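First the structure, then my questions, so here it is.
The complex appears here minus one protein chain, its other protein chains still in place.
And now, chain A:
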Amino acid sequence: METDINSQDRKDLDKFIKFFALKTVQVIVQARLGEKICTRSSSSPTGSDWFNLAIKDIPEVTHEAKKALAGQLPAIGRSMCVEISLKTSEGDSMELEIWCLEMNEKCDKEIKISYTVYNRLSLLLKSLLAITRVTPAYRLSRKQGHEYVILYRIYFGEVQLNGLGEGFQTVRVGTVGTPMGTITLSCAYRINLAFMSTRTTGEDTGVTYPSVEDSQEVCTTSFSTSPPSQCVFTVTKAHFQTPTPVVTDTLRVPMAGLAFSHQLSSSRLSYQPAALGVGSADLAYPVVFAAGLNTTHPHQLMVPGKEGGVPLAPNQPAHGAQADQERLATYTPSDGAHCAATPSSEDTETVSNSSEGRASPHDVLETIFARKVGAFVNKPINQVTLTSLDIPFAMFAPKNLELEDADPMVNPPDSPDTESPLQGSLHSDGSSGGSSGNTHDDFVMIDFKPAFSKDDILPMDLGTFYREFQNPPQLSSLSIDIGAQSMAEDLDSLPEKLAVHEKNVREFDAFVETLQ
């Protein structure tokens, strides 16, 4: 193509397009991690933020993007595509979106590379940030977890839209004219969410093109405010520290039937070219792993185990329920197979968990006198308990679910009962909680449907919140072991304490008088 562009401008343009392509991939993949993204503004230029935008680089994503580009650049007939797909725990997969970075023949020869093109590419990236949040796949990706995950695949060459089903829609993010052609960024997204089988793979064009020098260059741009003919543009090369990719072996997605494991995640990092004919589902990189591998940026960690929405059902839990997501962000990779604060996982394991002492506190508070069904009780209680109502925090007492022989109500323990009234009553309540816990054998756990929450097939944030709220962790000071240890000490020090209090009787009396 005949252009008037000089060699320096050509070099700059190629560099801009290359880093624009890499940043585009980062923005798209990070938008499908399933979490909110947050980066800080900096009034001083850091020298490593291309296009004056704080877009973090996930090393694995950059690595895969560079591999896909293989030193080439998007050009006419050769597009860089990022495919976003969904894969369920049963193994079904579905393409959701194809993001395309293309170049067409329409040139703008008058445009300034170092200034106008750069600023317009920056604007285009901002538009991409906005658009990635409004396509349907964003909502799906925010709810990925047990039932499905979102995967990405980068390829270079012809755009393949066959996997999007019928009636897919296209949104154009924007265009930037350059002397070499017009850069176009667009997204084609699926409308029909019915599942399809694994799609066929794409192929590279196989044509080799002159590669762009692969250099980690720092972008320090200076712009002149003098007239365009005197524009000064400087780019300083500096050593750009690329953090070595960290493969954590603890990030594991607990998904039945999908067999995600450390070994699999490691193998997925070794990218296999699409031309080898391997199924795309195997090549697609779960955004889960890409995110989790960048442990220095915890806000980018994928949070597996969140409530997964069923793709076919557009109804979703309240979007504004942030409490669950905030809580789930404390996922610790060392947790292994199970996320500690995972309401949805508890939801799916209802029957097994119900027998583990998750007594509804409302059960404990039932008395022989009033057999009432509370607002949030799963099932009316057929049996009555003799638990007294007037012990505060009885529901938080340790619930002893041992056999009847160990039940203090039947065989009361000797010393602990008499020492500390509060603790004694708590123990007995805990035991009676245990006795009432035995009644849980008669209960069948059903789905917890709190009032005023939407009744649909999805796990409900409100229900899981209630469940969590009603089953808080035990206070360590109320545990029997610690209580038993301190009993002996309390017993020994009791006479001394009594003597001290007797000495101060007058002070106590004066105090009581001031209260009256």
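Methods note: a contact is a pair of C-beta atoms (placed from the backbone, for glycine too) under 8 Å apart; a residue touches a chain by one contact, two chains touch by 3 or more; residues count from 1.
Just so it is clear, contacts and distances are computed from a predicted model.
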{"item": "Omitted chain (choose from \"Large ribosomal subunit protein mL43\", \"Sestrin 1\", \"Glutaredoxin domain-containing protein\" or \"Autophagy-related protein 101\") - UniProt protein name", "value": "\"Autophagy-related protein 101\""}
{"item": "Contact with the hidden chain (one of A:Val82, A:Leu124, A:Ile150 or A:Leu462)", "value": "A:Leu124"}
{"item": "Residue of A:Thr39, A:Thr62 or A:Gln470 in touch with the missing chain, whole complex considered", "value": "A:Thr39"}
{"item": "Interface with the unshown chain - residue positions in chain A", "value": "36-46, 49, 52-54, 120, 123-124, 126-127, 129-131, 133-135, 138-139, 142, 171-177, 220-226, 232, 234, 314, 316, 318-320, 322, 452, 454"}
